[in-house]
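The complex is shown incomplete by one protein chain, all other protein chains being positioned as in the whole.
The block that comes next holds chain A.
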Amino acid sequence: MTDKATITLTINGKDYAIAVEPRRTLADAIREDCGQTGTHIGCEHGVCGACTVIVDDAPVRSCLMFAVQAEGKNIRTVEGLANGDTLHPMQQAFMDNHGLQCGFCTPGFLMLAVGVLEREPNISDEDLIDVLSSNLCRCTGYQNIIKSVRAAAQEMRK
């Protein structure tokens, strides 16, 4: 087996000192070593987007990144979205527009949409659908997800 490296991951502003093998994915490190199980794993090969987190302001697929690569970077996960009991506008919009059913894909969609809208608040509708088509959802048929993100985009622009 490979030797472990000691690294510090900064997740939602909190530092986690962990020891990981170099081959350990960021997704596994976030979930298992740092206990933040809101980030989900649906495919482990970069297609479904369930594992999407925001690393230094960009949405990334945490199953395609090694934990050691994320050292020193600022990682945001679904657990950090709400402000206490107040949901982030994106979370609220998903609730209001029935943008989730089983909720498994939801953290990935939330982080994807938040990451993109923070960088590009005036993103065109076409580009928005392009971005959202990079994550898979098996339950909702997407229309309510698109509706939710549109509603949140308006709210976030305020």
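Just so it is clear, a residue touches a chain if its C-beta (ideal position, glycine included) is under 8 Å from a C-beta of that chain, and two chains touch if they have at least 3 such contacts; residues count from 1.
Everything that follows uses one rule, which is that contacts and distances are computed from a predicted model.
This figure omits one chain of the complex; the name its UniProt record holds, of "ABC transporter permease", "Electron transfer flavoprotein subunit alpha/FixB family protein", "Xanthine dehydrogenase family protein molybdopterin-binding subunit" or "Alkylhydroperoxidase domain protein", is "Xanthine dehydrogenase family protein molybdopterin-binding subunit".
Only one residue from A:5, A:123 or A:136 touches the chain missing from this view: A:136. In the full complex, chain A makes contact with the omitted chain through residues 1, 21, 23-24, 31, 36-45, 47-48, 50, 77-79, 81-82, 87, 91, 94-96, 98, 100-107, 110, 129-130, 132-146.
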